[in-house]
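Note that this complex is displayed minus one protein chain, with the remaining chains in position.
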Amino acid sequence: GTGKTRVAVIPKGTTHIYWKSVEAGAKKAADELGVEVTFIGPQKEDDRSQQIDLVKNQSLQNDAIVLAPLDAVALRDVVKEVSAKKPVVIIDSSLADSEGFIASYVATDNREGGRIAARALSESLGGKGKVTVMRYMQGSASTEQREEGFFEEIKKSPGIEVVSSEQYAGATASQAQDTATNLLTRLAEGDGLSVQGIFTSNQTSTYGMLQALRGKNLAGKVKLVGFDCDATFIDALKKGEMQGSVLQDPLNMGYLSVKTAVAKLKGEKVEATVDTGATLITPTNLEDPKISALIKTQLP
Amino acid sequence: MQSLPPRLVMHGIRKTFGPTVALGRVDLEILPGEVHALVGENGAGKSTLMKVLSGAHCPDEGEMHFDGKPYNPKNPLDARSCGVGMIYQELSIAPHLTVEENIVLGMEPMKGPFVDRKVMRQRATEALAHFDHPEIRPEVRAGSLSVSAQQLVEIGRSLAMGCKLLVFDEPTSSLAQKDIERLFLLIDRLKAQGISIIYISHFLEEVKRLASRLTVLRDGSVVGTRDVATTEPEEIVSLMVGRDVEDLYPRTERKQGERILAISGLTGNRNKPDGASLDLHRGEVVGIAGLVGSGRTELLRALFGLDPVKGGTVEVANGTKGDATPRGRWQQRVGILSENRKEEGLALNLSIADNVTLPCLERFGSAGAVSPARQQKATAAWIERLGIKCQGPAQPIGALSGGNQQKAAFARLLEYNVDVLLLDEPTRGIDIAAKARIYEAINEVVTDEKRPRAVIIISSYLPELFGVCDRIAVMSQGRLTRALPVGDLTPHDVMLVATGKSKELCEHRTSN
Amino acid sequence: MRLKSILTLLGPFIALLVVFGIFAGNNPRMLSEEVLLNILTQTVIVGIAAIGMTLIIISGGIDLSVGSMIALCGVVAAMLITKGMAPPLVFLGTIAFGAFCGFVNGGITTGMKLLPFIVTLGTMQAFRGAGKVVTHGTPVNLPFDVTAYKPWMGGAGIPIGVWLMVALVIAFTLVLRYTRFGRHVFAVGSNENTATLCGVHVAKTKIFVYTIGGALAGLSALMNVAKSSQGDPTTAMGLELDIIAAVVIGGASLSGGEGTVLGALIGALLMTTIRTGCVLNGIPTPWTEVITGAIIVVAVIIDRLRHRKA
Partner (left out) sequence: MRLKSILTLLGPFIALLVVFGIFAGNNPRMLSEEVLLNILTQTVIVGIAAIGMTLIIISGGIDLSVGSMIALCGVVAAMLITKGMAPPLVFLGTIAFGAFCGFVNGGITTGMKLLPFIVTLGTMQAFRGAGKVVTHGTPVNLPFDVTAYKPWMGGAGIPIGVWLMVALVIAFTLVLRYTRFGRHVFAVGSNENTATLCGVHVAKTKIFVYTIGGALAGLSALMNVAKSSQGDPTTAMGLELDIIAAVVIGGASLSGGEGTVLGALIGALLMTTIRTGCVLNGIPTPWTEVITGAIIVVAVIIDRLRHRKA
């Protein structure tokens, strides 16, 4: 009730550092523009039904909504309903058939992220070998897009064969680690592995896989390309235990989303889609000032 | 004896449960080495008074002195360490623990950090030696024992701790005759050792046999303390009830009518019962005597379709159809009263009306509907006729005293209007006035002019069987004898058969 | 009895008013029609399932699989809809499927005389897995041209789902109080032995109760599909605990023989109110969890104290 413009930013969850960066970006834009930002996520992460409720409740007391939808379809109706009165900017993951009513779509191109990862893994393997994918969780759209992008791109390397992509890591890093350990056992061959490369599609699954590899003394003996950022990943990259990780730019995403929302409120013209970019970090480009600045935004 | 200072003085003890005044300023004095009987109707407050004594309840007001010293037990452990032991009315056995662990529970002998199992075994063995029951072994799970054996274990628990005052709250209600006699001898021995004993019972014979003095409680107050030797039973009864009970076993003219139930060769899965046969006619009460554990309950359960049977037939001859399930038996107008009110007989948190009308809900509405108003109206009639003390038909039945619960359970059979009433220990643990009411009701149904009903009654209390029955059969280790007219029998004959010293009841007509 | 059962409802009802009052005191918008409507609508899914759970808990049982059941039934419903089936048939089919799942729970529990806690702990995983197997883990989206289900959980005015929930609460209150089946449910939960002794078909009653619980889970699943336009095999995870909490806050006893459908509804409303109130007052998400947990405990403590006095 301060008379300021109010924008609600609704992430998918609040746990990952990723969302913290989105929040930081949103707050940065808020400070610059003199608006008030509320950052609030669903109580149970990955609960679509609750996120629908949350959008409804927040729309009552905010002028614009920035939403990272947990599902492309489930959130569609509520967004359509809300967008009749207030602009809605979609971030991170897309909403199906939403061109007509959303203000803008500000996101990483996840499919492209998967492609980048595939290229990095293929390159590190010299274009031939067997690779495995430990997926994140069933029903998570953004990771599924990354995985699809990965499969699409990896097909272009005829020397590379994907074996086993049926295991899902599960919601937490601890579960991911158990699944990864068991998966590695299954793929074991002599002292090493029957596969030469591994792709994991988000932070917790990459973290779990890395810990599992370290636990089995396989870290560094197999090429690992992951997704997202964590201090552990940087360390692993430096030690050669990881060959790359695809970073999104959540800070930028948060920043641009609020800017877009406020622009829309002011009646300015905004782009229908805004790509916030996906960047591959590798052991060799860590020192690059742009990269290290990007990394910095994603570490606690 | 009178010169000795009292072992225990309770003065002005008051205890309320919400609006219920269970005890209103009770005074009680117990001398060393005396057996003091405590009698009174159900709900008079006997158990509550004893629970105050044993530290299980905290009194609202009043003080206690034990051996001249102030005594304020905060919990049962406190009381036990002061030398007050108690055998509770409700069985209190931990079924998953062994007999020996139950006996030393709360006072385990220790060896370093561990329980000293050798001493434990020794104490348990000593305590059990009082009852000649070698089959109660210290290392078996208490839950696998029969109810009476569990009762003995509980008594053993109190003996094992060594105490100066021992309370027995209706200890004989689930004991066999042989064990009751052994318990009496044990009490005599304890008395001789100078241990004071408070003995609660609804049986005045037991009081006469054991106690030197008795105190009568009514509605939470003491109405008198008397010397047992000089007091007539009639006086005790009128003190307890507040009026005279003239005829405990009313019996009007009975006419044996047509046969209504024919049991033949009924055999249970564990050979209890073992080939039981019995004919039952309208207008008669047949009693089944026997020791605890002889399989009388199993006979009724098998008959009623509650337990599976191996062989034999049951025929109900009143033109009804139904199978050998409880539902089928009710449809054949056969009803049962369980010996175990709490566990089986009643749904304690449901209302009296629900409990009374549960088997015949279809009568209180059509097409699956039930009208609570009609349920309550029907129940109110029974409350009136049987004199059930309660706030009304909608009161949860668990809030009633034992005797009144039993009357309500009995009302269930009357409400259904059954032809055959199967009564398993219908008066266990209830007071003399309630007993009289139930005997009266039994007499009424079998002498009904239009439709005389038939009754099978199981009881471990022979005077009761001889008082209400027309014929008596005896069960011994699953085998049921012929049923003979009570006039042709003596309690002695029955005991001989029940204990297996004789195979069949034999008639010797005592001319009268 | 009537008075007593009204008193039993008083505790949770006061808790609801107090919680609502505190939130409204901080943010008067809580009192707006829109928010009230939101709270009602957002209670429907838990509310309808809680009706079934109330019956199950009164009968002395429990059903931990109801969340998974809602997910699985939602998947089934969405698949039927994408096949172009007419809405009445979809309703029928989904409810029947839910009833079947409940029947499985009830059948195993009574048939093998197992504790429902552990049986439904097992089926919870099995149903959840089954939903994922059928859909390969991805939600089944409704075609965009299907609009028949929208008014159930949204649109202008009070959604049909809210009316449905209210109607079901009334219906099952009457069933529990005024039918033979209802009295049998109480009898079975209060003392199974007594019920057997009195000729009640205990096994049948229990199986029927679980079946009804399943059918209502199916209905709840349909509302969830209507709300999110998809059948998602990963939805409603952990919802069983919300549902059970609602029933218990509403005065039911987990040892059976006690409980009211209306109480369960109040319990469910309480949970939604907390969640909505926290959001409207800008309380961060993790705090919402702490507060919800604390209120559950406080609500049962109040209930306990009230019982002690009475």
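Chains here go by letter, A, B and C, matching the order in which they are written, and residues are numbered from 1 within each.
One rule holds in what follows: a residue touches a chain if its C-beta (ideal position, glycine included) is under 8 Å from a C-beta of that chain, and two chains touch if they have at least 3 such contacts.
For clarity, every value in this text was computed on a predicted model and none was experimentally measured.
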Chains still shown that are in contact with the chain withheld from the display: A, B, C
Among C:I108, C:V162, C:L216 or C:L239, the residue in touch with the chain that has been omitted: C:I108
Residue, one of A:K4, A:K128, A:R186 or A:K296, that touches the chain absent here: A:R186
Selected from B:P5, B:G68, B:G106 or B:P308 as touching the chain missing from the view: B:G106
For subunit B, residues in touch with the removed chain: 54, 56, 75-78, 80, 86, 88, 90, 92-98, 101-102, 105-108, 110, 113-115, 117, 139, 141, 143, 157
Absent-chain interface as seen on subunit A, which is shown: 13-17, 19-20, 45, 138, 164, 166-168, 170-174, 177-179, 181-183, 185-186, 188, 207-208, 211, 214-215, 230-232, 235, 300
Hidden partner interface residues of subunit C, rising order: 64, 108, 112-115, 117-119, 121-133, 137, 233, 237-238, 241, 244-245, 248, 254, 284-297, 300-301, 304
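Note that in this section only the chains that are shown with their structure count from here on.
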Category of the chain touch graph - line, ring, star, complete, other: line
Chain occupying the most central position, where position means C-alpha average: C
For subunit B paired with subunit C, centre-to-centre distance based on mean C-alpha positions, whole Å: 44
Centre-of-Cα separation between subunit B and subunit A, whole angstrom: 72
Centre-of-Cα separation between subunit C and subunit A, whole angstrom: 34
For subunit C, residues contacting two or more additional chains: none
